[in-house]
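Every protein chain except one is present and positioned as in the full complex.
Right, chain A next:
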Amino acid sequence: MRDFYDTAFDTPLMLGTAQYPSPAIMEAAFRASGASVATVSLRREAGQGQAFWDIIRGLGVHVLPNTAGCHSAREAITTARMARDLFETDRIKLEVIGHADTLQPDPFGLLEATEVLAAEGFEVFPYTTEDLVLAGRLVDAGARVLMPWGAPIGSGLGLNNRHGLRTLRAGFPDIAMVVDAGLGLPSHAAAAMEMGFDAVLLNTAVAQAGDPVAMAEAFGLAARAGALAARADAMAPREMATPSTPLIGKAWL
């Protein structure tokens, strides 16, 4: 199994911490999901931050800070440096947003920020599209993990471009990849894992479900099922039926 900058995570689920009905439900959802990583952000101190941080620390999971909401390389770089100071980890989920409606990454800003941060010793987890050329440039810039989107953030559409994701997965066999964003159902997570991705990252699909704790558990099971299947060498699909029950010994009736 590919690791994430020399760290192996116990389970292939990374879960966001935003938009839950309450902190208690967030905590219960994490425990039910078995997620190994929690994504967090940093915002202007308004008095709630320290209590939130205490809950996250109590979960016993790895922390992955993000640069969500940054629209330029400069802003994302400064945010990443502040995140390292605050959370005391070199990991950064690097988001440089390029479009207001789709929240899709700005490939140029993303590459620029990846170059700078990788040189500063950050473990960059760039939020990217399935673009093969951009992926190559990010790897050349020092990224050892890629986080291609499934669909636009918060859309719940699933895996919009399965062919593109498969091509990307096959193109960089040594790079750990996380399908991040756009997942709506556990079956999307299982499908991503079956395709050979190393983890999935989601937030809205769990936090905004009617029962976030049950949905968190469902995603945790689906991600693990998909990971298991990916290692089990699936059968090749066929056009025509072949009987699974033996014909030999069938009665002459």
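For this structure, a couple of remarks:
Going forward, contacts are C-beta pairs under 8 Å (C-beta built on N, C-alpha and C of every residue); 3 or more make two chains touch, one makes a residue touch a chain; residues count from 1.
Methods note: contacts and distances are computed from a predicted model.
The chain not displayed here is annotated in its UniProt record as "Sulfur carrier protein", chosen from "ABC transporter ATP-binding protein", "Sulfur carrier protein", "NADH-quinone oxidoreductase subunit NuoE" or "ABC-type Na+ transport system, ATPase component".
Although one chain is not drawn, the whole complex shows that of A:T39, A:T114 or A:T128 it is A:T39 that touches it.
When the whole complex is considered, the residue among A:H62, A:R81 or A:R137 that touches the unshown chain is A:R81.
The residue touching the chain not shown here, chosen from A:P12, A:G34, A:P65 or A:P148, is A:P65. Think of the hidden chain as still there; on chain A it touches residues 16-20, 26, 39-46, 48-50, 52-53, 56, 65-66, 68, 74, 78, 81-83, 85-87, 153-154, 203-204.
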